[in-house]
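The complex is shown incomplete by one protein chain, all other protein chains being positioned as in the whole.
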Amino acid sequence: MVVVMKTSATQAEIEQVVERVRTAGGEAFVSPGELRTIIGLVGDTTRFMELPLSQLPGVENVIRVGRPYKLVARELHPEPSVVKVGSHPVDRRTVTVIAGPCAVESEQQAMEAAHMAKRAGAHLLRGGAYKPRTSPYSFQGLAKQGLEILAACREETGLPVVTEVLEARDVDLVSSLADCLQIGARNMQNFSLLKEVGKAHVPVILKRGLSATVEEWLMAAEYVAREGNMDIILCERGIRTFETATRNTLDLAGMAVAREATHLPVIVDPSHATGVRELVGPMSRAAVAAGADGIMVEIHPHPEAALSDGPQALTGDDLDRLVDEIAALGASLGRPVSGYQREAGRTPSMGWGSPQQ
Amino acid sequence: MVVVMKTSATQAEIEQVVERVRTAGGEAFVSPGELRTIIGLVGDTTRFMELPLSQLPGVENVIRVGRPYKLVARELHPEPSVVKVGSHPVDRRTVTVIAGPCAVESEQQAMEAAHMAKRAGAHLLRGGAYKPRTSPYSFQGLAKQGLEILAACREETGLPVVTEVLEARDVDLVSSLADCLQIGARNMQNFSLLKEVGKAHVPVILKRGLSATVEEWLMAAEYVAREGNMDIILCERGIRTFETATRNTLDLAGMAVAREATHLPVIVDPSHATGVRELVGPMSRAAVAAGADGIMVEIHPHPEAALSDGPQALTGDDLDRLVDEIAALGASLGRPVSGYQREAGRTPSMGWGSPQQ
Amino acid sequence: MVVVMKTSATQAEIEQVVERVRTAGGEAFVSPGELRTIIGLVGDTTRFMELPLSQLPGVENVIRVGRPYKLVARELHPEPSVVKVGSHPVDRRTVTVIAGPCAVESEQQAMEAAHMAKRAGAHLLRGGAYKPRTSPYSFQGLAKQGLEILAACREETGLPVVTEVLEARDVDLVSSLADCLQIGARNMQNFSLLKEVGKAHVPVILKRGLSATVEEWLMAAEYVAREGNMDIILCERGIRTFETATRNTLDLAGMAVAREATHLPVIVDPSHATGVRELVGPMSRAAVAAGADGIMVEIHPHPEAALSDGPQALTGDDLDRLVDEIAALGASLGRPVSGYQREAGRTPSMGWGSPQQ
Partner (left out) sequence: MVVVMKTSATQAEIEQVVERVRTAGGEAFVSPGELRTIIGLVGDTTRFMELPLSQLPGVENVIRVGRPYKLVARELHPEPSVVKVGSHPVDRRTVTVIAGPCAVESEQQAMEAAHMAKRAGAHLLRGGAYKPRTSPYSFQGLAKQGLEILAACREETGLPVVTEVLEARDVDLVSSLADCLQIGARNMQNFSLLKEVGKAHVPVILKRGLSATVEEWLMAAEYVAREGNMDIILCERGIRTFETATRNTLDLAGMAVAREATHLPVIVDPSHATGVRELVGPMSRAAVAAGADGIMVEIHPHPEAALSDGPQALTGDDLDRLVDEIAALGASLGRPVSGYQREAGRTPSMGWGSPQQ
């Protein structure tokens, strides 16, 4: 850390800062400037972080240096982590594809979607049983029944299942039925939930909050890790900005910064990031090209009848094409979609972003 | 609602939209334009909102008209609501002052702060027992012990107590010891918590989320109201923007828009909005001038030793001056600080924003 | 400035940084940490700012300390500046009121508006002759003819005139006809224009850019000051955020931060900040309560026929009431509206934000 003194700070005020730091077991180096003095703090910075140095007389401000997270930081764990969901490893050598409906609406709808995902070559099935909705008058999900339907879909297709958990007291139940938990964007700083998921023995996908910095996102992961659960997959899903042409603004550079800062896998959700079906293809391609370790997309057998987020859901054909594209692109970058085999007669098509358009 | 058709939409596609709306029990009026056709939807719009009209062929987009909240809307409840916290009514005729430490750190610290609040003329005491902190390595609050300390402070000073509740399963406990719950900015869309608080029989202060629109904020209040709890106080506490000179950007116009849209009282938290002690005074004055029904500020007997948010905490003297200012200002606007009597010899001072500065 | 070295930085890399700083005439103090080393730089920081230190091997990042502006900084010029526009001093002891139409549309409209401003007690008349419009198909202003109309209004009412200048080559013409130039939000970083205005001998109102930090705003003022023109009035007019309930988000805390950082007067434009007529009153009151040195509002004799920005324009009656309110409020804070005398029989009313509402 660095303490910046005011132009008007006295020698006694400078010494008081040095004293406080030494008392806390650190070392302080003074750089006496003409206009203002800077004090460099050295030692166990987590201890200094809690010191109210900025409150001492003569202090202008205190600048934190270095990263506040440890367990999820790459700095001390250079080797990339592999997170196993069911039998599928989410890693940095391959591109993982997760697909499924926004909400589980019925057994038939979910089963149809699961078969769509399986056919296209997805590795994991996603589906919401508990739905966080802006309006209390919107469909809120099938809850436990939805979890059971997802388990039945796994039975039938063999795809491990990812589903969102909304509160701490549901973690046990959801963990017992799903292969991977999801913490949604709105809950990224629901610290009770983070701690409870940290005690569970299932992997978790942690979405970035709408207005969370990359650092706050990694601090949220640190909450989970600190309770003992290191099977964390980060998921970028767009941040809130002034632009209204898309639902959120997909921050692929933020994804890349996070992926560099941590050893955990980082994936991208282009469906929620954009809210526009035609952008899911281009943004999935962009995510993989930028180095994302996977994508998570929404599909629906009948988007025009979807109970939530229909405008961004892909059809089965859309998903087939998307996986074809991702596989072709990944191959050119040395990052295969594992298990992928192009069906004879299918050629990847590009929609928005193609040379024809 | 309004459905905007694509330039290329056919007559059949237009008719399909009309048909779907009628089937759902609504009425659809077609405005056939040269370039594009617009369809006005009339009837029970909550039913249409769930119709996936934007997925129908030929539809460019669907525009919602009117407000999605009902119970908290002023439109149908023109009379302002009064929310009673303990014996203190939070209303639109007076300015309510809430003060207390960010976190309860010890009985001594809390009690000192409570006496500071009482002396200055505050009506309610705030204090955090459960603390949502960005870092898992930061002080997380005294939990139940903190609640008991707050209850002791109420015993001693007579000030009703406001404290944050972080998760659904704590609502009963916190309700039993506090006079008013607080839902923090990070939990504004923690829908499980909102519903649980909606079932409780205590008033609640609902803070606006860091990246929540005014409409989303009111929808969060609607969640609470829908479960039967109408004793809701809204609290603007700054939104996240690109500006880094302050911790957040206080949105007083958003506060005024919310206050116009709802019958509930709306207050302002200038401490978290700015994160800078010297701005708490000017922003409190501004809030009252803009029509806020109260302010909530952080105080600490020894800010330089605070375990959290020291840089924004006021001292007892600061608070005395602030209440003096607010009282003088409120008087000139016809909105008294109830029970306020200026102590002889004390003159309001203005700090930042004063003519001298 | 502070140079933060990477965890992996070698001793030689640390020495290279020290060497580069010394060569440039500065002094470097090394704080050797366990995890990483920090180097404090002391001396003429403007010289270091141009050094590409962050490019040297082993450097993680470089943190600037202190403020990059000088001439407009309060640090070295503690005395508040007074900017005289015509005969009216814009200062920190009184509240200046500037009013007028968004655009000069005709001699009759401008003259009516000027009389409205005069009657209400405004000190300066604003009006746009050159209009920056998002669409090329919108009304672009009367240009030179508009300037002449404004000059005629000044002739008739005695109010000095403020008007926007859009490009460097118009500065001479506009300076010759107006009493005060205005640089609009979109041009805040039009450096050619800033430099040209800096060479002119008329005061200037410099609006904050839609996405400008307070620091960038002050740096824009520094451009003007550096060319010799110190008669600068800063004007906060809202920043762009995700919130769509108002046109922009008025940043009163940013205004207060700027006012503390500089010796220049700082005013507020609540009309453009909100885009909503009913918010102009509450936000004007809030601005004055927060310490703003003046307000600038849009008026129109017939808002329903305005060629631009009708939805935010006040009528003459609105303006009368607004000035009454501001005067009452300012009086309670020790900051009078100079020359103001309440007309018999007129009582200030508050609209949005009043106890009745």
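Each chain gets a letter, A, B and C, in the order it is written, and its residues are counted from 1.
In this text, a residue touches a chain if its C-beta (ideal position, glycine included) is under 8 Å from a C-beta of that chain, and two chains touch if they have at least 3 such contacts.
Here the structure is a predicted model, which is why all the values come from computation and not from measurement.
Judged over the whole assembly, touch between the missing chain and the shown ones holds for A, B, C.
Of the candidate positions C:109, C:187, C:229 or C:246, contact with the unshown chain belongs to C:187. Per the touch definition above, the residue from C:66, C:89 or C:310 contacting the chain not shown is C:310. From the options C:24, C:82, C:210 or C:331, the residue with contact to the unseen chain in the full assembly is C:210. Summary of contacts with the chain left out: across A:20, A:92, A:154 or A:207, the touching residue is A:92. The set of chain C residues touching the chain not shown comprises 46, 49-50, 52, 54-56, 68, 132-139, 166-169, 186-187, 189-193, 209-211, 216, 219, 222-223, 226, 240, 303-307, 310-311.
Of the residues in chain B, those that touch the hidden partner chain are 2, 4, 7, 27-36, 38-43, 45, 63, 65-66, 75, 240-242, 244.
Taking the whole complex into account, chain A touches the unshown chain at residues 80, 92-93, 211, 213-215, 239, 241-246, 249-254, 256-257, 259-260, 273-274, 276, 278-279, 282-283, 285-291, 328-329, 331-335, 350, 352-355, 357.
Keep this in mind: only the chains that are shown with their structure count from here on.
Closest to the middle of the protein, by Cα centroid, lies chain B.
Computed centre separation for the pair chain A/chain B is 28 angstrom, with centres defined by C-alpha atoms. Separating the centre of chain A from that of chain C, both taken as means of CA atoms, is a distance of 39 Å.
Taken residue by residue, chain B touches two or more other chains at 211, whereas all remaining positions touch fewer.
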